[in-house]
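And now, subunit A:
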Amino acid sequence: MVANKTNGEVRVGVFVCDCGLNIAGAVDCGAVTEYAEALPDVICAVRNKYTCADPGQNEIKDAIRQHKLNRVVVASCTPRQHEPTFRQCVREAGLNPYLMEMANLREHCSWVHPGEWEAATQKAKDLVSSAVARARLLQPQEELTVPVTTSTLVIGGGVAGIEAALEIADAGHQVVLVEKEPSIGGIMAQLDKTYPTMDCSI
Partner candidate 1 sequence: MATTTSETFRCMMCGHEYEEPVEKGEDKERSCPKCRSNSIRHLKKKKPAKE
Partner candidate 2 sequence: MSGYVGNFTAKIRKKARYVDPTVCNACGECVKVCPVTRPDGFQMGLSSRKAIYIPFPQAVPCSYVLNMDDCLGNNPIACGKCSDVCEKEAINYDDADEIIVREIGAVVVAIGLDVYDPTEMDEYGYTRFDNVITSMEFERLICAGGPTAGHFVRPRDRMRPKRIGFIQCVGSRNPKIGRPYCSNICCMNTIKDCLLLADHYPDVENTVFYQDIRASGKSFEDMYQRSKEAGSRYIRGLPGDVEEDAETGNLTVTVENTTTGKLERHEFDMLVLSVGVQPPKGMGKIAGMLTLSRTSDGFFMESHPKLKPVDAPTRGVYFAGFCESPKDIKDSVCQAGAAASRAGALLNAGQIQIEAITSRIDEQACSACGLCAKVCPYGAIVWSKGEPAVVVEAACAGCGACGATCLFGAITMRHFTDEQLMAQVRAILADKPQDKVFCFACNWCSYAGGDMAGISRIQYPASNRVVRTMCSARVSEEMVIEAFRCGAPVVLVSGCHYADCHYINANRQTVKRMQRLWDQLEKAGIRPERLQLEWISAAEGQKFAKVMRQMEELRKTVTLEEIEYARDALKPKPKKRAKNGRKKSAAVAT
């Protein structure tokens, strides 16, 4: 399972994003980049204006090729936003997407600590250090693909169940509709007229 293109040697690249002034306005990104460069197994540390934009992504791809990077740390925003972006980016450069790690310098740092230059920068360094420590131990992962049985179970034969069953059947799939009563229809069948159309329920 270990990526061994570089004889087991771990080669980390760190990309520190200014995010315009979103991060650089509250965190000393230059100092963070410098700090990152000195961390164990870090081969290169690059500061970008916007890492997620095409030029930023190209810098990552170029660095992967040029420095034979096999781990990437992007120190920018929350992974909940751009993890898919950067996973795709490293994949395009030939790296397994699970070898990319992010440090959240924006939502968890610069945006919540404005005007605290020293403390925010120290925190950013720690977050990068944590991400690098984790990245050094990341392993490539393969996503499992499983087949899907093309049949649907619908539990409940009221209006919602009947409607869902019909739609799925109309789409050409087999449906098993299960109802606990002797007849389908549910509560709606017990109603007389229904709003807003004032027509019969059955």
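Everything that follows uses one rule, which is that a residue touches a chain if its C-beta (ideal position, glycine included) is under 8 Å from a C-beta of that chain, and two chains touch if they have at least 3 such contacts; residues count from 1.
If you want to know what made the cut, all candidates are chains of the complex that A comes from, given by their letters.
What you see is a predicted model, and the numbers here were worked out from it, not measured in a lab.
Participant: Can you pick out the candidate among 1 or 2 that touches subunit A in this complex?
Facilitator: 2
Participant: Per the contact definition, I'd like the list of subunit A residues that touch candidate 2 in the complex.
Facilitator: My answer: residues 78-81, 98, 104, 106-109, 111-114, 116, 119-120, 122-123, 126-127, 129-134, 136-139, 141-156, 158-165, 167-168, 171, 173, 176, 178, 180-196, 198, 202.
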